[in-house]
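Down below is the structure, laid out as structure tokens.
All protein chains but one are shown in place.
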Amino acid sequence: MIRVQAGLFDVGAEIARFTAGRTDIGAVASFTGLVRDRHNGETVSAMTLEHYPGMTEAELERIESEARTRWPLDDCLVIHRYGRMLPGEPIVLVLTASAHRAAAFEACAFLMDWLKTKAPFWKLEETPEGERWVEARGSDDEAAARWES
Amino acid sequence: MIRVQAGLFDVGAEIARFTAGRTDIGAVASFTGLVRDRHNGETVSAMTLEHYPGMTEAELERIESEARTRWPLDDCLVIHRYGRMLPGEPIVLVLTASAHRAAAFEACAFLMDWLKTKAPFWKLEETPEGERWVEARGSDDEAAARWES
Amino acid sequence: MRVRYFAWLKQRTGCAEEELDLPADVLTVADLIGHLGARHPRFAEAAAGRGVVRCAIDQQHVERDALLAGAREVAFFPPVTGG
Partner (left out) sequence: MRVRYFAWLKQRTGCAEEELDLPADVLTVADLIGHLGARHPRFAEAAAGRGVVRCAIDQQHVERDALLAGAREVAFFPPVTGG
């Protein structure tokens, strides 16, 4: 399942809900991305993620579906926020459940690499020098490229 | 930090506490291992983990310390239970925090591979046919071996 | 046809979206970029660097040789920066 939302989410509550009442899941991997108060040595007071409503959801659905095809997942949840966020706030959560830990880890890393490179989000940082749009990073593209074999 | 305990832990609460009040963490990876109600096609009604008090804690400390040496972690938490556990209950939780997601993911996977192969725990399963001690699996040894380069 | 601009491209065009009637000789994304460049010189400047401006037709990523026929919405955006 995927959710694209402006509001905060509670990582702990999401994980608790994810496994509640289930006895068939052996492994749950999670990744939480949080707003950092520094980037490239500069103070960041807030961050805004712009998205492309409709296209963003469709691409996340497609990514999640691909992960479920590649790995034997019992369940999968992607939550991604947009809008303005403050340091310490969660931006993205990926949860993967599987009978086996390698599948859970790999699917989670795969989804994060995609989210960081392919999902339609654009990042605006607020710094003491003003606002600036963040440029895409080569290292993230490389991280995503390793799944294209 | 490591904790070896008989009692249940709350995955959501642990993750919430892990990042509470921090604005310098960009990535949190987690892995939760849960008791499954089936193993190799057989029903498992309960599982008991025996440990070696003292040695188990010392080895977990050493493993966690090695992970902190290998990757730039802001924080790291390992909780491992021992004693009798029911299907659906959490057995182990690994949390890793870093500025960067690759470090968080890799350290978390590294710790889990070690915990599954090297930590002094022995698993007894209760099945309809009675109790049986689980044998160590080759695939887990291979997973741990990939970090020994 | 609706044309949408995302992130800093909005600052280059001065708008988030606009409705356009296209001349008959605007057939591909590349043609559209040329057409829009005449209206928005700072957009033209950005689009001259091939990797900097990406395009989607009806929310599907496309290359610059993609045909516009039947498109309801064309979007231009910089490389995504993720979450």
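Letters A, B and C name the chains as they come in the text, with residue numbers starting at 1 for each one.
The working rule: a contact is a pair of C-beta atoms (placed from the backbone, for glycine too) under 8 Å apart; a residue touches a chain by one contact, two chains touch by 3 or more.
Since we're looking at a predicted model, the values are computed, not measured.
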Partner chains on view for the chain not depicted: B
On chain B, residues whose C-beta touches the chain left out of the figure: 33, 49-50, 52, 54-55, 58, 80-81, 91-92, 115-124, 133-137, 140
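We adopt the following convention: only the chains that are shown with their structure count from here on.
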Farthest-lying chain, centroid of Cα atoms versus that of chain C: B
Length of the line joining the C-alpha centres of chain A and chain B, rounded to whole Å: 23
Euclidean distance of C-alpha centroids - chain B vs chain C, Å: 49
In chain A, residues with contacts to at least two other chains: 33, 116
